[in-house]
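Every protein chain but one is kept in place in this view of the complex.
For reference, chains read A and B in written order, and residue numbers begin at 1 within each chain.
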Amino acid sequence: MGILEVKDVNKRFGGLQALGNVNLSVAENTCHAIIGPNGAGKSTLLNCLVGKLIPDTGSVMFDGQSVLGRTPFEINQMGISRVFQTPEIFGDLTVMENMLIPCFAKRDGSFALHGIRSVFSETGLREQAEQMLEEVNMLDKRHMHAASMSRGDKRRLEMAMCLVQKPKLLLLDEPTAGMARADTNNTIDLLKEIKEKRNITIAIIEHDMHVVFSLAERITVLAQGTPLVEDTPENIKGHPKVKEAYLGEAA
Amino acid sequence: MDAIILQILNGLDKGSAYALIALGLTLIFGTLGVVNFAHGALFMIGAFCAVTLSRLLSLSHEVAVPGSVDFLGNPQMRDVPYIYEIFGESLGAGIIDWAVPLSILFAIPVMIAIGVIMERGLIKHFYKRPHADQILVTFGLAIVLQEIIKYYYGANPIPTPAPSAFIGSFDFGALIGFEAGQIIYPYWRLVYFAFAAVIIGAVFAFLQFTTFGMVVRAGMADRETVGLLGINIDKRFTIMFGLAAAVAGLAGVMYTPINSPNYHMGMDFLVLSFVVVVVGGMGSLPGAVLAGFLLGILESFASMREVIAIIPGINQVIIYLVAIIILLTRPRGLMGRKGVMED
Partner (left out) sequence: MFGLDKKDASLLLIVAVLVAFAPFFLNPFPEGSAMAQFNAGYPDLMQRFVIFGIFAIGFNILFGLTGYLSFGHAAFLGVGSYAAVWMFKLLSMNVIPAIILAVIVAGIFALIIGYVSLRRSGIYFSILTLAFAQMSFALAYSVLTPITGGETGLQLALNDPRILSAATTGGNIPVPALFGFEMRSSTQWAVGDWLFTFNVGYYFAAIIMLCSFYLSIRIFRSPFGMMLRAIKSNQQRLNYTGLNSRPYTLAAFVISGMYAGLAGGLMASMDPLAGAERMFWTASGEVVLMTILGGVGTLIGPVLGAGLIKYMENIISKINSDILHTWFAFLPDGLEDVVVTLIYPFIGKGWHLTLGIVFMLVVIFLPGGLVEGGQRVSRLFGRKKKAHDPKNATTEPAE
(Lines give C-alpha, C1' and ligand atoms only; values in the text may rest on other atoms or scores of the structure.)
Protein backbone atom coordinates (compact mmCIF):
# COMPACT_ATOMS: atom_id res chain seq x y z
CA MET A 1 0.00 0.00 0.00
CA GLY A 2 1.63 3.22 -1.15
CA ILE A 3 1.29 6.66 0.35
CA LEU A 4 -0.41 7.89 -2.79
CA GLU A 5 -2.97 5.58 -4.37
CA VAL A 6 -4.67 6.38 -7.64
CA LYS A 7 -7.45 3.91 -8.43
CA ASP A 8 -9.39 3.52 -11.68
CA VAL A 9 -9.34 7.22 -12.48
CA ASN A 10 -11.18 8.30 -15.61
CA LYS A 11 -11.50 11.81 -16.92
CA ARG A 12 -13.23 12.92 -20.09
CA PHE A 13 -13.22 16.35 -21.71
CA GLY A 14 -16.08 16.26 -24.17
CA GLY A 15 -15.15 13.58 -26.63
CA LEU A 16 -11.56 13.28 -25.45
CA GLN A 17 -10.63 10.58 -23.02
CA ALA A 18 -7.88 12.38 -21.12
CA LEU A 19 -7.39 9.69 -18.52
CA GLY A 20 -8.53 6.10 -18.85
CA ASN A 21 -8.38 3.66 -15.96
CA VAL A 22 -5.30 5.11 -14.36
CA ASN A 23 -3.98 3.04 -11.49
CA LEU A 24 -0.90 4.19 -9.72
CA SER A 25 0.72 3.55 -6.41
CA VAL A 26 3.59 5.62 -5.06
CA ALA A 27 5.42 3.78 -2.31
CA GLU A 28 6.69 5.66 0.72
CA ASN A 29 10.25 7.01 0.58
CA THR A 30 10.71 6.37 -3.09
CA CYS A 31 11.12 8.63 -6.04
CA HIS A 32 8.43 7.83 -8.54
CA ALA A 33 8.40 9.41 -11.98
CA ILE A 34 5.47 9.69 -14.34
CA ILE A 35 6.57 10.19 -17.90
CA GLY A 36 4.87 10.23 -21.23
CA PRO A 37 4.79 12.06 -24.53
CA ASN A 38 2.93 15.32 -24.95
CA GLY A 39 -0.79 14.87 -24.58
CA ALA A 40 -0.42 11.66 -22.62
CA GLY A 41 -2.47 13.08 -19.78
CA LYS A 42 0.34 14.00 -17.40
CA SER A 43 -1.03 17.44 -16.59
CA THR A 44 -4.56 16.13 -16.23
CA LEU A 45 -3.34 13.52 -13.79
CA LEU A 46 -1.41 16.12 -11.85
CA ASN A 47 -4.45 18.37 -11.67
CA CYS A 48 -6.42 15.44 -10.28
CA LEU A 49 -3.76 14.89 -7.63
CA VAL A 50 -3.89 18.50 -6.42
CA GLY A 51 -7.65 18.81 -6.40
CA LYS A 52 -7.88 21.16 -9.35
CA LEU A 53 -9.82 18.62 -11.39
CA ILE A 54 -12.25 16.04 -10.14
CA PRO A 55 -12.10 12.77 -12.07
CA ASP A 56 -15.31 11.37 -13.50
CA THR A 57 -14.77 8.09 -11.72
CA GLY A 58 -12.14 6.57 -9.48
CA SER A 59 -10.39 7.70 -6.34
CA VAL A 60 -7.17 9.41 -5.33
CA MET A 61 -6.11 8.58 -1.79
CA PHE A 62 -3.23 10.18 0.02
CA ASP A 63 -2.15 8.75 3.33
CA GLY A 64 -5.51 7.04 3.70
CA GLN A 65 -7.60 10.12 2.87
CA SER A 66 -9.26 11.16 -0.36
CA VAL A 67 -7.88 14.32 -1.97
CA LEU A 68 -10.72 14.70 -4.44
CA GLY A 69 -12.50 18.04 -4.32
CA ARG A 70 -10.15 19.49 -1.78
CA THR A 71 -8.68 22.96 -2.14
CA PRO A 72 -4.95 23.41 -2.70
CA PHE A 73 -4.37 24.60 0.85
CA GLU A 74 -6.15 21.58 2.32
CA ILE A 75 -4.06 19.27 0.20
CA ASN A 76 -0.91 21.02 1.35
CA GLN A 77 -2.02 20.70 4.95
CA MET A 78 -2.41 16.96 4.35
CA GLY A 79 1.30 16.85 3.56
CA ILE A 80 1.70 17.37 -0.19
CA SER A 81 3.99 20.18 -1.26
CA ARG A 82 4.10 21.15 -4.87
CA VAL A 83 6.89 22.56 -7.03
CA PHE A 84 5.72 24.26 -10.19
CA GLN A 85 6.97 24.20 -13.75
CA THR A 86 8.09 27.82 -13.51
CA PRO A 87 9.17 28.67 -9.97
CA GLU A 88 6.26 30.11 -8.04
CA ILE A 89 7.57 32.25 -5.22
CA PHE A 90 6.56 35.51 -3.54
CA GLY A 91 8.50 37.89 -5.75
CA ASP A 92 7.77 41.03 -3.75
CA LEU A 93 8.94 39.53 -0.50
CA THR A 94 12.44 38.86 0.75
CA VAL A 95 13.89 35.37 0.67
CA MET A 96 13.55 35.13 4.42
CA GLU A 97 9.87 36.08 4.31
CA ASN A 98 9.37 33.55 1.54
CA MET A 99 10.69 30.91 3.89
CA LEU A 100 8.71 32.07 6.91
CA ILE A 101 5.33 31.77 5.22
CA PRO A 102 5.47 27.99 4.80
CA CYS A 103 6.75 27.76 8.37
CA PHE A 104 3.69 29.62 9.62
CA ALA A 105 1.44 27.46 7.49
CA LYS A 106 2.98 24.32 8.91
CA ARG A 107 2.75 25.48 12.52
CA ASP A 108 -0.54 27.38 12.62
CA GLY A 109 -2.65 25.80 9.90
CA SER A 110 -4.40 27.38 6.95
CA PHE A 111 -5.56 30.50 8.77
CA ALA A 112 -4.50 32.11 12.01
CA LEU A 113 -4.56 35.65 13.29
CA HIS A 114 -1.25 36.10 14.98
CA GLY A 115 -2.02 39.38 16.66
CA ILE A 116 0.24 42.30 16.03
CA ARG A 117 3.50 40.82 17.24
CA SER A 118 6.25 41.42 14.73
CA VAL A 119 7.15 38.63 12.32
CA PHE A 120 10.68 38.76 13.57
CA SER A 121 9.82 37.94 17.13
CA GLU A 122 9.15 34.39 15.91
CA THR A 123 12.65 33.18 16.67
CA GLY A 124 11.76 29.49 16.49
CA LEU A 125 10.44 29.76 12.97
CA ARG A 126 13.32 31.94 11.92
CA GLU A 127 15.79 29.33 13.02
CA GLN A 128 13.95 26.69 11.04
CA ALA A 129 13.97 28.90 7.98
CA GLU A 130 17.63 29.79 8.32
CA GLN A 131 18.60 26.19 8.76
CA MET A 132 16.76 25.25 5.59
CA LEU A 133 18.34 28.11 3.67
CA GLU A 134 21.71 26.97 4.88
CA GLU A 135 21.00 23.52 3.51
CA VAL A 136 20.31 24.87 0.04
CA ASN A 137 23.24 27.30 0.28
CA MET A 138 21.12 30.41 0.20
CA LEU A 139 21.57 31.81 3.66
CA ASP A 140 23.66 34.71 2.36
CA LYS A 141 20.78 35.73 0.08
CA ARG A 142 18.15 35.90 2.81
CA HIS A 143 17.68 39.67 2.61
CA MET A 144 17.31 39.75 -1.15
CA HIS A 145 14.04 40.41 -2.89
CA ALA A 146 13.00 37.08 -4.30
CA ALA A 147 12.07 38.51 -7.70
CA SER A 148 15.57 39.84 -8.27
CA MET A 149 17.20 36.41 -8.11
CA SER A 150 18.27 34.19 -10.97
CA ARG A 151 15.94 31.46 -12.16
CA GLY A 152 18.10 28.76 -10.66
CA ASP A 153 18.00 30.46 -7.26
CA LYS A 154 14.25 30.86 -7.52
CA ARG A 155 13.93 27.12 -8.13
CA ARG A 156 16.15 26.45 -5.14
CA LEU A 157 14.08 28.78 -2.99
CA GLU A 158 10.87 27.13 -4.09
CA MET A 159 12.24 23.71 -3.17
CA ALA A 160 13.39 25.04 0.17
CA MET A 161 9.93 26.50 0.80
CA CYS A 162 8.41 23.11 0.14
CA LEU A 163 10.97 21.15 2.14
CA VAL A 164 10.82 23.34 5.21
CA GLN A 165 7.28 22.09 5.69
CA LYS A 166 8.62 18.53 5.93
CA PRO A 167 6.04 17.24 3.48
CA LYS A 168 5.16 13.59 3.22
CA LEU A 169 5.08 13.92 -0.53
CA LEU A 170 6.96 16.33 -2.74
CA LEU A 171 5.21 16.78 -6.04
CA LEU A 172 7.36 18.09 -8.88
CA ASP A 173 5.77 19.32 -12.09
CA GLU A 174 8.38 19.28 -14.87
CA PRO A 175 10.94 20.93 -12.60
CA THR A 176 13.45 21.38 -15.40
CA ALA A 177 11.18 22.48 -18.23
CA GLY A 178 12.75 25.23 -20.27
CA MET A 179 16.00 25.13 -18.30
CA ALA A 180 19.47 25.22 -19.73
CA ARG A 181 21.49 22.00 -19.42
CA ALA A 182 23.61 23.34 -16.58
CA ASP A 183 20.56 24.44 -14.61
CA THR A 184 18.93 21.08 -15.22
CA ASN A 185 21.97 19.29 -13.85
CA ASN A 186 22.00 21.57 -10.83
CA THR A 187 18.38 20.78 -10.16
CA ILE A 188 19.06 17.08 -10.47
CA ASP A 189 21.92 17.35 -8.00
CA LEU A 190 19.75 19.31 -5.61
CA LEU A 191 17.01 16.71 -5.79
CA LYS A 192 19.50 13.85 -5.32
CA GLU A 193 20.84 15.59 -2.26
CA ILE A 194 17.36 16.04 -0.87
CA LYS A 195 16.58 12.41 -1.49
CA GLU A 196 19.69 11.21 0.27
CA LYS A 197 19.36 13.49 3.27
CA ARG A 198 15.70 13.04 4.02
CA ASN A 199 13.17 10.33 4.10
CA ILE A 200 10.83 11.81 1.62
CA THR A 201 8.54 10.55 -1.08
CA ILE A 202 8.94 12.32 -4.38
CA ALA A 203 6.63 12.19 -7.36
CA ILE A 204 7.95 13.76 -10.55
CA ILE A 205 5.97 14.48 -13.63
CA GLU A 206 8.50 14.98 -16.34
CA HIS A 207 9.10 15.04 -20.03
CA ASP A 208 12.89 15.02 -19.92
CA MET A 209 14.23 11.42 -19.91
CA HIS A 210 17.61 12.46 -18.61
CA VAL A 211 16.09 13.85 -15.42
CA VAL A 212 13.86 10.87 -14.92
CA PHE A 213 16.56 8.25 -15.35
CA SER A 214 18.97 10.01 -13.02
CA LEU A 215 16.46 10.31 -10.19
CA ALA A 216 13.62 7.87 -10.26
CA GLU A 217 13.44 4.51 -8.60
CA ARG A 218 10.14 3.64 -10.23
CA ILE A 219 8.76 4.93 -13.48
CA THR A 220 5.25 4.91 -14.81
CA VAL A 221 4.88 5.50 -18.52
CA LEU A 222 1.67 7.18 -19.53
CA ALA A 223 0.41 7.10 -23.09
CA GLN A 224 -2.94 8.34 -24.34
CA GLY A 225 -4.23 8.67 -20.85
CA THR A 226 -3.43 5.14 -19.73
CA PRO A 227 -0.44 3.75 -17.85
CA LEU A 228 1.52 1.62 -20.25
CA VAL A 229 4.05 0.06 -17.92
CA GLU A 230 5.38 0.60 -14.47
CA ASP A 231 8.87 -0.61 -13.64
CA THR A 232 12.39 0.28 -12.59
CA PRO A 233 14.41 2.63 -14.81
CA GLU A 234 16.62 -0.22 -16.05
CA ASN A 235 13.69 -2.23 -17.27
CA ILE A 236 11.91 0.76 -18.73
CA LYS A 237 14.90 1.67 -20.86
CA GLY A 238 14.70 -1.41 -22.96
CA HIS A 239 10.97 -1.93 -22.90
CA PRO A 240 9.62 -2.33 -26.42
CA LYS A 241 6.19 -0.89 -25.62
CA VAL A 242 7.75 2.22 -24.22
CA LYS A 243 9.98 2.62 -27.21
CA GLU A 244 6.98 2.37 -29.44
CA ALA A 245 4.84 4.84 -27.56
CA TYR A 246 7.40 7.29 -26.38
CA LEU A 247 10.80 7.03 -27.92
CA GLY A 248 9.43 5.94 -31.25
CA GLU A 249 7.28 9.00 -31.38
CA ALA A 250 10.08 11.24 -30.24
CA ALA A 251 12.38 9.90 -32.97
CA MET B 1 -50.48 44.27 -21.30
CA ASP B 2 -50.26 47.88 -22.43
CA ALA B 3 -48.47 48.71 -19.18
CA ILE B 4 -45.87 46.09 -19.94
CA ILE B 5 -45.32 47.38 -23.44
CA LEU B 6 -45.03 50.89 -22.10
CA GLN B 7 -42.34 49.85 -19.63
CA ILE B 8 -40.43 47.98 -22.30
CA LEU B 9 -40.55 51.07 -24.50
CA ASN B 10 -39.47 53.26 -21.61
CA GLY B 11 -36.52 51.02 -20.96
CA LEU B 12 -35.40 51.10 -24.57
CA ASP B 13 -33.75 54.51 -24.67
CA LYS B 14 -31.65 54.02 -21.55
CA GLY B 15 -31.03 50.46 -22.59
CA SER B 16 -29.81 51.70 -25.98
CA ALA B 17 -27.35 54.05 -24.32
CA TYR B 18 -26.13 51.31 -21.98
CA ALA B 19 -25.78 48.91 -24.89
CA LEU B 20 -23.81 51.36 -27.01
CA ILE B 21 -21.41 52.31 -24.21
CA ALA B 22 -21.04 48.72 -23.09
CA LEU B 23 -20.37 47.68 -26.68
CA GLY B 24 -17.42 50.04 -26.86
CA LEU B 25 -16.16 49.02 -23.44
CA THR B 26 -16.29 45.38 -24.45
CA LEU B 27 -14.58 46.02 -27.77
CA ILE B 28 -11.73 47.70 -25.95
CA PHE B 29 -11.55 45.11 -23.25
CA GLY B 30 -11.82 42.21 -25.68
CA THR B 31 -9.25 43.46 -28.14
CA LEU B 32 -6.82 45.40 -26.02
CA GLY B 33 -7.43 43.77 -22.65
CA VAL B 34 -7.80 47.21 -21.13
CA VAL B 35 -10.38 48.24 -18.59
CA ASN B 36 -11.28 51.74 -19.68
CA PHE B 37 -12.75 53.93 -16.97
CA ALA B 38 -12.64 56.91 -19.32
CA HIS B 39 -15.20 55.43 -21.67
CA GLY B 40 -18.04 57.33 -20.03
CA ALA B 41 -16.12 60.52 -20.70
CA LEU B 42 -16.16 59.65 -24.42
CA PHE B 43 -19.95 59.40 -24.26
CA MET B 44 -20.02 62.79 -22.59
CA ILE B 45 -17.66 64.32 -25.14
CA GLY B 46 -19.93 63.02 -27.89
CA ALA B 47 -22.84 64.84 -26.28
CA PHE B 48 -20.79 68.01 -26.15
CA CYS B 49 -19.94 67.62 -29.84
CA ALA B 50 -23.63 68.16 -30.42
CA VAL B 51 -23.63 71.17 -28.13
CA THR B 52 -20.60 72.58 -29.91
CA LEU B 53 -22.01 72.14 -33.37
CA SER B 54 -25.34 73.67 -32.49
CA ARG B 55 -23.49 76.63 -30.99
CA LEU B 56 -21.26 76.96 -34.05
CA LEU B 57 -24.26 76.86 -36.34
CA SER B 58 -26.08 79.54 -34.43
CA LEU B 59 -23.09 81.90 -34.29
CA SER B 60 -24.60 85.21 -35.21
CA HIS B 61 -23.93 88.86 -35.64
CA GLU B 62 -26.04 91.92 -35.14
CA VAL B 63 -27.84 93.37 -38.10
CA ALA B 64 -29.90 96.51 -38.16
CA VAL B 65 -33.55 95.86 -38.78
CA PRO B 66 -34.47 98.07 -41.70
CA GLY B 67 -37.14 100.65 -41.09
CA SER B 68 -37.33 100.42 -37.34
CA VAL B 69 -35.71 102.59 -34.74
CA ASP B 70 -35.82 102.50 -30.96
CA PHE B 71 -36.89 105.46 -28.88
CA LEU B 72 -33.47 107.06 -29.03
CA GLY B 73 -33.57 107.02 -32.76
CA ASN B 74 -30.91 104.33 -33.22
CA PRO B 75 -31.69 101.53 -35.62
CA GLN B 76 -32.93 98.41 -33.87
CA MET B 77 -30.54 95.48 -33.98
CA ARG B 78 -31.28 91.83 -34.41
CA ASP B 79 -29.06 88.73 -34.09
CA VAL B 80 -28.74 86.96 -37.39
CA PRO B 81 -26.81 83.68 -37.60
CA TYR B 82 -24.05 83.75 -40.19
CA ILE B 83 -25.44 80.61 -41.62
CA TYR B 84 -28.50 82.52 -42.92
CA GLU B 85 -26.17 84.47 -45.15
CA ILE B 86 -24.68 81.32 -46.62
CA PHE B 87 -27.75 79.21 -47.11
CA GLY B 88 -30.54 81.73 -46.95
CA GLU B 89 -32.94 82.16 -44.09
CA SER B 90 -35.18 79.14 -44.43
CA LEU B 91 -32.51 76.56 -45.19
CA GLY B 92 -30.28 78.10 -42.53
CA ALA B 93 -32.98 77.84 -39.91
CA GLY B 94 -33.57 74.25 -40.96
CA ILE B 95 -29.89 73.42 -40.50
CA ILE B 96 -29.87 74.92 -37.04
CA ASP B 97 -33.00 72.98 -36.21
CA TRP B 98 -31.31 69.77 -37.28
CA ALA B 99 -28.09 70.48 -35.39
CA VAL B 100 -28.22 67.30 -33.30
CA PRO B 101 -28.51 64.79 -36.16
CA LEU B 102 -25.98 66.81 -38.15
CA SER B 103 -23.57 66.51 -35.26
CA ILE B 104 -23.20 62.85 -36.13
CA LEU B 105 -21.13 63.87 -39.14
CA PHE B 106 -19.15 66.26 -36.99
CA ALA B 107 -18.68 63.83 -34.12
CA ILE B 108 -17.39 60.82 -36.08
CA PRO B 109 -14.02 62.32 -37.08
CA VAL B 110 -13.65 64.12 -33.76
CA MET B 111 -14.32 61.00 -31.71
CA ILE B 112 -12.11 58.77 -33.83
CA ALA B 113 -9.31 61.30 -33.48
CA ILE B 114 -9.76 61.49 -29.72
CA GLY B 115 -9.86 57.71 -29.48
CA VAL B 116 -6.71 57.24 -31.54
CA ILE B 117 -4.84 59.92 -29.60
CA MET B 118 -5.93 58.35 -26.34
CA GLU B 119 -4.77 54.92 -27.36
CA ARG B 120 -1.47 55.98 -28.88
CA GLY B 121 -0.68 58.56 -26.25
CA LEU B 122 -1.72 56.78 -23.09
CA ILE B 123 -3.45 53.41 -23.17
CA LYS B 124 -0.69 51.83 -25.27
CA HIS B 125 1.71 52.14 -22.38
CA PHE B 126 -0.60 50.27 -20.05
CA TYR B 127 -1.13 47.01 -21.92
CA LYS B 128 1.39 45.21 -19.81
CA ARG B 129 0.57 46.86 -16.50
CA PRO B 130 -1.89 45.36 -14.03
CA HIS B 131 -5.61 45.96 -14.42
CA ALA B 132 -5.57 48.10 -11.28
CA ASP B 133 -3.14 50.52 -12.96
CA GLN B 134 -5.32 50.65 -16.06
CA ILE B 135 -8.35 51.45 -13.97
CA LEU B 136 -6.46 54.14 -12.10
CA VAL B 137 -4.95 55.92 -15.07
CA THR B 138 -8.17 55.91 -17.07
CA PHE B 139 -10.01 57.08 -13.97
CA GLY B 140 -7.59 60.00 -13.81
CA LEU B 141 -8.12 60.67 -17.50
CA ALA B 142 -11.88 60.66 -16.99
CA ILE B 143 -11.55 63.32 -14.30
CA VAL B 144 -9.33 65.43 -16.54
CA LEU B 145 -11.67 65.19 -19.54
CA GLN B 146 -14.73 66.03 -17.53
CA GLU B 147 -13.03 68.98 -15.88
CA ILE B 148 -11.94 70.35 -19.23
CA ILE B 149 -15.51 70.19 -20.45
CA LYS B 150 -16.69 71.81 -17.25
CA TYR B 151 -14.21 74.62 -17.73
CA TYR B 152 -15.39 75.45 -21.22
CA TYR B 153 -19.07 74.68 -20.96
CA GLY B 154 -19.86 75.31 -17.30
CA ALA B 155 -21.42 73.04 -14.76
CA ASN B 156 -25.06 73.44 -15.75
CA PRO B 157 -26.89 71.15 -18.14
CA ILE B 158 -27.19 72.62 -21.62
CA PRO B 159 -30.57 71.96 -23.25
CA THR B 160 -30.06 70.75 -26.80
CA PRO B 161 -33.39 70.10 -28.46
CA ALA B 162 -34.19 67.58 -31.13
CA PRO B 163 -35.32 68.82 -34.56
CA SER B 164 -38.79 70.28 -34.21
CA ALA B 165 -40.20 67.53 -36.42
CA PHE B 166 -39.38 65.02 -33.67
CA ILE B 167 -40.46 67.03 -30.68
CA GLY B 168 -43.51 65.70 -28.96
CA SER B 169 -45.04 62.29 -28.58
CA PHE B 170 -47.28 60.00 -30.48
CA ASP B 171 -49.76 57.35 -29.56
CA PHE B 172 -47.82 54.16 -30.02
CA GLY B 173 -50.59 52.09 -28.48
CA ALA B 174 -53.13 53.14 -31.06
CA LEU B 175 -50.70 52.13 -33.80
CA ILE B 176 -50.50 48.56 -32.62
CA GLY B 177 -54.16 48.19 -31.84
CA PHE B 178 -54.46 49.20 -28.22
CA GLU B 179 -56.88 51.70 -26.80
CA ALA B 180 -55.88 55.23 -27.70
CA GLY B 181 -54.08 57.26 -25.08
CA GLN B 182 -52.60 54.31 -23.21
CA ILE B 183 -49.11 54.13 -24.64
CA ILE B 184 -47.80 57.59 -25.41
CA TYR B 185 -44.19 57.60 -26.56
CA PRO B 186 -41.91 60.49 -27.49
CA TYR B 187 -40.74 60.48 -31.11
CA TRP B 188 -37.13 61.07 -30.30
CA ARG B 189 -36.82 58.06 -28.07
CA LEU B 190 -37.95 55.88 -30.92
CA VAL B 191 -35.40 57.60 -33.14
CA TYR B 192 -32.74 56.93 -30.54
CA PHE B 193 -33.59 53.28 -30.34
CA ALA B 194 -33.59 52.92 -34.13
CA PHE B 195 -30.28 54.76 -34.29
CA ALA B 196 -28.74 52.50 -31.66
CA ALA B 197 -29.98 49.43 -33.50
CA VAL B 198 -28.39 50.67 -36.72
CA ILE B 199 -25.07 51.38 -35.03
CA ILE B 200 -25.01 48.05 -33.27
CA GLY B 201 -25.91 46.31 -36.52
CA ALA B 202 -23.18 48.20 -38.34
CA VAL B 203 -20.53 47.27 -35.77
CA PHE B 204 -21.50 43.61 -35.90
CA ALA B 205 -21.60 43.60 -39.69
CA PHE B 206 -18.24 45.28 -39.77
CA LEU B 207 -16.71 42.66 -37.51
CA GLN B 208 -18.46 39.81 -39.29
CA PHE B 209 -17.98 40.62 -42.94
CA THR B 210 -14.74 42.54 -43.34
CA THR B 211 -11.23 41.18 -43.26
CA PHE B 212 -10.40 43.81 -40.71
CA GLY B 213 -13.21 42.59 -38.49
CA MET B 214 -12.10 39.02 -38.92
CA VAL B 215 -8.60 39.83 -37.74
CA VAL B 216 -9.97 41.75 -34.80
CA ARG B 217 -12.22 38.87 -33.82
CA ALA B 218 -9.31 36.50 -34.11
CA GLY B 219 -7.29 38.89 -32.00
CA MET B 220 -10.00 38.94 -29.37
CA ALA B 221 -9.84 35.18 -29.24
CA ASP B 222 -6.10 34.85 -29.18
CA ARG B 223 -3.92 37.87 -29.50
CA GLU B 224 -0.58 36.13 -29.61
CA THR B 225 -1.38 33.79 -32.45
CA VAL B 226 -2.57 36.60 -34.66
CA GLY B 227 0.58 38.48 -33.83
CA LEU B 228 2.61 35.47 -34.90
CA LEU B 229 0.88 35.43 -38.26
CA GLY B 230 2.64 38.65 -39.04
CA ILE B 231 -0.45 40.78 -38.95
CA ASN B 232 0.11 44.20 -37.52
CA ILE B 233 -2.46 43.74 -34.84
CA ASP B 234 -1.46 46.81 -32.85
CA LYS B 235 -2.40 49.16 -35.63
CA ARG B 236 -5.74 47.48 -36.03
CA PHE B 237 -6.36 47.72 -32.32
CA THR B 238 -5.68 51.43 -32.46
CA ILE B 239 -8.32 51.76 -35.11
CA MET B 240 -10.57 49.60 -32.97
CA PHE B 241 -10.14 52.01 -30.10
CA GLY B 242 -11.08 54.88 -32.38
CA LEU B 243 -14.15 52.97 -33.46
CA ALA B 244 -15.19 52.26 -29.90
CA ALA B 245 -14.74 55.93 -29.08
CA ALA B 246 -16.90 56.86 -32.06
CA VAL B 247 -19.66 54.48 -30.96
CA ALA B 248 -19.67 55.97 -27.48
CA GLY B 249 -19.56 59.48 -28.94
CA LEU B 250 -22.48 58.88 -31.26
CA ALA B 251 -24.46 57.43 -28.40
CA GLY B 252 -23.78 60.71 -26.61
CA VAL B 253 -24.66 62.93 -29.56
CA MET B 254 -28.09 61.43 -30.03
CA TYR B 255 -28.78 61.29 -26.30
CA THR B 256 -28.64 65.07 -25.89
CA PRO B 257 -32.34 65.72 -26.60
CA ILE B 258 -33.33 63.07 -24.06
CA ASN B 259 -31.15 64.44 -21.29
CA SER B 260 -29.50 67.85 -21.42
CA PRO B 261 -25.77 67.15 -21.38
CA ASN B 262 -23.70 68.08 -18.36
CA TYR B 263 -20.09 67.41 -17.55
CA HIS B 264 -20.69 64.47 -15.21
CA MET B 265 -23.14 62.51 -17.38
CA GLY B 266 -20.27 60.31 -18.55
CA MET B 267 -19.42 59.12 -15.06
CA ASP B 268 -23.09 58.52 -14.28
CA PHE B 269 -23.41 56.25 -17.28
CA LEU B 270 -20.00 54.66 -16.90
CA VAL B 271 -20.66 53.02 -13.57
CA LEU B 272 -23.85 51.47 -14.91
CA SER B 273 -22.27 50.51 -18.22
CA PHE B 274 -19.54 48.66 -16.39
CA VAL B 275 -22.16 46.74 -14.55
CA VAL B 276 -23.78 46.04 -17.90
CA VAL B 277 -20.53 44.69 -19.33
CA VAL B 278 -20.04 42.45 -16.34
CA VAL B 279 -23.59 41.14 -16.53
CA GLY B 280 -23.26 40.54 -20.27
CA GLY B 281 -19.90 38.87 -19.90
CA MET B 282 -16.50 40.53 -20.18
CA GLY B 283 -15.38 40.31 -23.77
CA SER B 284 -18.72 39.24 -25.22
CA LEU B 285 -20.18 41.74 -27.70
CA PRO B 286 -23.64 40.18 -27.99
CA GLY B 287 -23.64 39.85 -24.21
CA ALA B 288 -23.01 43.57 -23.79
CA VAL B 289 -25.85 44.51 -26.12
CA LEU B 290 -28.26 42.01 -24.64
CA ALA B 291 -27.45 43.00 -21.08
CA GLY B 292 -27.70 46.70 -21.96
CA PHE B 293 -31.26 46.40 -23.20
CA LEU B 294 -32.21 43.88 -20.54
CA LEU B 295 -31.03 46.08 -17.69
CA GLY B 296 -32.56 49.20 -19.23
CA ILE B 297 -35.93 47.48 -19.44
CA LEU B 298 -35.55 45.92 -16.02
CA GLU B 299 -34.84 49.34 -14.55
CA SER B 300 -37.92 50.68 -16.20
CA PHE B 301 -40.07 47.89 -14.80
CA ALA B 302 -38.61 48.44 -11.36
CA SER B 303 -39.71 52.06 -11.46
CA MET B 304 -43.37 51.13 -11.91
CA ARG B 305 -45.47 52.42 -9.07
CA GLU B 306 -46.89 48.98 -8.38
CA VAL B 307 -43.43 47.47 -8.03
CA ILE B 308 -42.13 50.22 -5.78
CA ALA B 309 -45.16 49.76 -3.58
CA ILE B 310 -44.10 46.18 -2.93
CA ILE B 311 -40.33 46.68 -2.66
CA PRO B 312 -39.57 50.32 -1.96
CA GLY B 313 -36.42 51.65 -3.53
CA ILE B 314 -36.01 48.73 -5.89
CA ASN B 315 -35.77 51.07 -8.87
CA GLN B 316 -32.60 52.58 -7.42
CA VAL B 317 -30.76 49.36 -6.86
CA ILE B 318 -32.12 46.82 -9.32
CA ILE B 319 -29.15 47.03 -11.69
CA TYR B 320 -26.59 46.63 -8.94
CA LEU B 321 -28.57 43.84 -7.41
CA VAL B 322 -28.68 41.96 -10.70
CA ALA B 323 -24.95 42.49 -11.15
CA ILE B 324 -24.15 41.14 -7.72
CA ILE B 325 -26.31 38.07 -8.24
CA ILE B 326 -24.82 37.42 -11.67
CA LEU B 327 -21.26 37.86 -10.50
CA LEU B 328 -21.73 35.44 -7.66
CA THR B 329 -23.64 32.77 -9.50
CA ARG B 330 -22.26 33.03 -13.01
CA PRO B 331 -19.11 35.11 -12.93
CA ARG B 332 -18.50 34.93 -16.65
CA GLY B 333 -21.78 36.78 -17.22
CA LEU B 334 -24.71 35.93 -19.44
CA MET B 335 -22.72 35.23 -22.57
CA GLY B 336 -19.10 35.42 -21.54
CA ARG B 337 -16.62 32.84 -22.66
CA LYS B 338 -15.50 30.40 -20.04
CA GLY B 339 -12.31 31.32 -18.34
CA VAL B 340 -12.13 34.98 -19.37
CA MET B 341 -11.10 36.74 -16.18
CA GLU B 342 -13.40 34.51 -14.27
CA ASP B 343 -11.65 34.56 -10.96
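Note that in this section contacts are C-beta pairs under 8 Å (C-beta built on N, C-alpha and C of every residue); 3 or more make two chains touch, one makes a residue touch a chain.
In this text the structure is predicted, and so the values were computed from the model without any measurement.
For the omitted chain, the shown partners it touches in the full complex are A, B.
From the options A:V6, A:A33, A:I89 or A:A203, the residue with contact to the chain not on display is A:I89. Interface note for the absent chain: among B:F170, B:F209 or B:Y320, the touching residue is B:Y320. Within the set B:I8, B:V80, B:I135 or B:I258, the residue that contacts the chain not displayed is B:I135.
For the options A:K106, A:K141, A:R218 or A:H239, the residue in contact with the chain missing from this view is A:K106. When you scan B:A3, B:V65, B:A113 or B:V144 for touch with the missing chain, the hit is B:V144.
Interface residues of subunit B with the unshown chain, by the touch rule above, are 35, 122, 125, 131-133, 135-137, 139-144, 147-148, 150-151, 267, 271, 274-275, 278, 282, 312-313, 316-317, 320-321, 323-324, 327-328, 331, 341, 343. In the full complex, subunit A touches the hidden chain at residues 50, 71-73, 76-77, 81-82, 84, 88-94, 96-97, 100-102, 104-106, 109-111, 113-120, 122, 143, 145, 161, 165.
Just so it is clear, only the chains that are shown with their structure count from here on.
Centre-to-centre separation between subunit A and subunit B, using Cα means, comes to 52 Å.
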